[in-house]
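In this view, the complex is presented without one of its protein chains, the others remaining in place.
When the chains are written out, they are named A, B and C in that same order, and each has its own residue count from 1.
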Amino acid sequence: MVKPESGPNQGLNMADVQNQFDSRRIKIDQVGVKKIHYPINVKDRANGSQRTVASVNMYVELPHHHKGTHMSRFIEVLSVHRHSITTSTIPSILSDMKARLQAEAAHLELTFPFFMEKAAPVTGAMSLMEYTCALVGTQTGEETDLSVSVCVPITTLCPCSREISDYGAHNQRGEVTVKVRYKQFFWMEDLIRLVESSASSEVYSLLKRADEKLVTERAYDNPRFVEDVVREVAVKLMAEENFTWFSVAAENFESIHNHSAYAFLEYTRPDGPHAEEGPLNGQ
Amino acid sequence: MVKPESGPNQGLNMADVQNQFDSRRIKIDQVGVKKIHYPINVKDRANGSQRTVASVNMYVELPHHHKGTHMSRFIEVLSVHRHSITTSTIPSILSDMKARLQAEAAHLELTFPFFMEKAAPVTGAMSLMEYTCALVGTQTGEETDLSVSVCVPITTLCPCSREISDYGAHNQRGEVTVKVRYKQFFWMEDLIRLVESSASSEVYSLLKRADEKLVTERAYDNPRFVEDVVREVAVKLMAEENFTWFSVAAENFESIHNHSAYAFLEYTRPDGPHAEEGPLNGQ
Amino acid sequence: MVKPESGPNQGLNMADVQNQFDSRRIKIDQVGVKKIHYPINVKDRANGSQRTVASVNMYVELPHHHKGTHMSRFIEVLSVHRHSITTSTIPSILSDMKARLQAEAAHLELTFPFFMEKAAPVTGAMSLMEYTCALVGTQTGEETDLSVSVCVPITTLCPCSREISDYGAHNQRGEVTVKVRYKQFFWMEDLIRLVESSASSEVYSLLKRADEKLVTERAYDNPRFVEDVVREVAVKLMAEENFTWFSVAAENFESIHNHSAYAFLEYTRPDGPHAEEGPLNGQ
Partner (left out) sequence: MVKPESGPNQGLNMADVQNQFDSRRIKIDQVGVKKIHYPINVKDRANGSQRTVASVNMYVELPHHHKGTHMSRFIEVLSVHRHSITTSTIPSILSDMKARLQAEAAHLELTFPFFMEKAAPVTGAMSLMEYTCALVGTQTGEETDLSVSVCVPITTLCPCSREISDYGAHNQRGEVTVKVRYKQFFWMEDLIRLVESSASSEVYSLLKRADEKLVTERAYDNPRFVEDVVREVAVKLMAEENFTWFSVAAENFESIHNHSAYAFLEYTRPDGPHAEEGPLNGQ
């Protein structure tokens, strides 16, 4: 190895390689930084705000004539805004990304654990439940498309197993992921409650014996396939005019198998601002 | 707990709960089994076929009037076909799924490690490289939509770091995921080679010192941003008439950061059988 | 950036940096390669052998006076032996590692999915079940220490929930990981069966309705805490003189919580060849 003499690049007049002209004539849809972990503050109905840790992806569109984007600027934008990240502030974060990166379109994804205090159903014992939530925004020109996701752990009890068995019924933990587009601000807490009320039973961090009895019997009284869960959630979301589009996925970590049962549907409100011909329409 | 007397359900005339009528009038887009691990045989140019282990998802569409699907039938279909799973046999697997499950549409995803023997570039020392590949098919009525994905580890060396530094340049492992739709059969091996030739350097399981020297210098001679990698791959895929649609994602596990750099684009061939208005068209 | 003139290192007489003297006087316990994925053949009672894909870690001890080890040699040893990896051949693989790497001690870990054909309990419908297994060997001087692990998915039904509830009982998928040291060859298949017979019920890939009824009722008839599961497994393993040491861990993916219940114990046979004062002795 021959170590070269120190050359002319001593930090002055460094070349801006990213800004160079690219002749391949290929626009890039998304370019940026992925899997940054950052502490953020998100809105919380009970306490005003809640500090959590997000995994963040930030991208912009790159025009065909530019060789590269400036990755460090994404982190600068994130640092400025991290103390208040809500569905209300995301449009201005996206505008900042577009301005700082000189881009026509910007995209932001934040995924984070969100905690809610929850009372056990009989004893009222309090504990914290964790839900994985996500905020996703894309801004193209002046238009911003926003969605909110919640991933909610639930109990499901198999209707078939209950029906054909002389006693007992297999049940398991499941997870429901709901993603919505909407007209007006809503609380993620309400969306989480809507999902929990659609399961055989909701789950808790802390249950005393009297609670465990209730939860066991409640699940037995409300058998649900994954098919039932996505339909129950869909019926409730369709009844809320505020949701213009949604998808619902339910996954059961089957207790009698080593694989999952799964169901998925999506819906577009016919008269919504984002109205498109969705798979559920016209039935 | 009161254990009930053994009732009338002794395995005869069991109710078929899944077949019951559902009045909620909500069709489900995808319902089935997820994350089944199964040994399969896939096509391999060097050896005819290769045995590997796939993670499998299998779904069908569920009409609004049926309460549930019959999950066990998916496993039956998979067991029958597992000895020969190729892009040629997927249409008939999907037909079987539709027939067995009485469904209008069926969907199948297989993700698996695929191994190729590879010679080190100077010494020719042989070793096996692993690539994560996926086959995805959807059949709606008589029409089948098929795609093939490969995920290829590569080396990228940063053009900016090389340009501004007096010596050295940061480089790292990256991953490129290419997904294609196509007209005629092609070998995954060729798609993998196409990606490897678009990086600063390909990677190997086994390198002796003379190989390591070549690989180090080759990377230095071919600096590439993630932006360059997706464009290089895109230029080559656009030149192949066989690919009617593709997406390319490149992710760098940056050696100077604790996050990734990322770029993504997709393309639809204007005159392809799947022609749609894609993001790259019209430039 | 100043690209240096091509220097004297054209592949001849390359320095062997790893072989250089290290003056820090610090021996390294384990050095080598980690997370290599490689296709291997393992022993299988039903079919003689079974091809699967392993995640492999290979390490040697590095004396304090050597700067580094030669990583490529691990891959060479693995390539030679990959067609027949069993508890019988591991000692010679370890010897090869020691010889090729000029080391006093060598360590090898292989983790892989292992498949067994399984009949549903009533209908006899056949399907494949996946178990994650591991072979771990360490050779120091002439002595080899070998262990075998199996990770077995099971159903557990909560004894407390069953007892206090008027009907139903929460149940869930669990996982039992057993690791053993032993005197003589045994079949992993038997160890897997031993674990499955200690649960509320074993799990299956494929169950028809008559099977699902049986599995549901069997779980209800055999309630088990994680504490019961590890004790049931321990009682059976203690009865087998062949096992000189073992550990058992059981984890329940609780259906009523979003966290796991967990139990762990280990045991050393008092008169075993590996006899040490273990935590269960002397009770």
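Keep this in mind: a residue touches a chain if its C-beta (ideal position, glycine included) is under 8 Å from a C-beta of that chain, and two chains touch if they have at least 3 such contacts.
Treat the numbers as computed from the prediction; the structure is a model and nothing was measured.
The undisplayed chain touches these shown chains across the complete complex, A, B, C.
Of the listed residues A:Ile36, A:Val176 or A:Ile256, the one in contact with the hidden chain in the full complex is A:Ile36. Checked against the full complex, the one of B:Ser149, B:Gln172 or B:Ser198 touching the unshown chain is B:Gln172. The chain omitted from view is touched by exactly one of A:Gln30, A:Ser165, A:Asn252 or A:Thr268, namely A:Ser165. The missing chain lies against chain A, touching residues 1-2, 4, 9, 11, 14, 16, 36-39, 51-53, 72, 75-76, 79, 113, 115, 122, 125-128, 130, 162-167, 169, 205-210, 213. In the full complex, chain B touches the omitted chain through residues 1-5, 7-9, 129-130, 153, 155, 157, 160-161, 164-173, 201, 203-205, 207, 209, 212-213, 215-217, 219-220, 253-259. The omitted chain makes contact with chain C at the following residues, 3-4, 6-7, 9, 14-15, 17-18, 22, 24-37, 57, 59, 62, 64, 67-69, 71, 159-160, 163-167, 225-228, 230-231, 234-235, 251, 258-266, 279-280, 283.
Throughout what follows, only the chains that are shown with their structure count from here on.
Averaged C-alpha coordinates put the centre of chain B at 28 Å from the centre of chain C.
Measuring from the averaged C-alpha position of chain A to that of chain C gives a distance of 35 Å.
Counting only residues that touch two or more partner chains, chain C has 1-2, 4, 9, 130, 164-167, 169, 205, 207, 209, 213.
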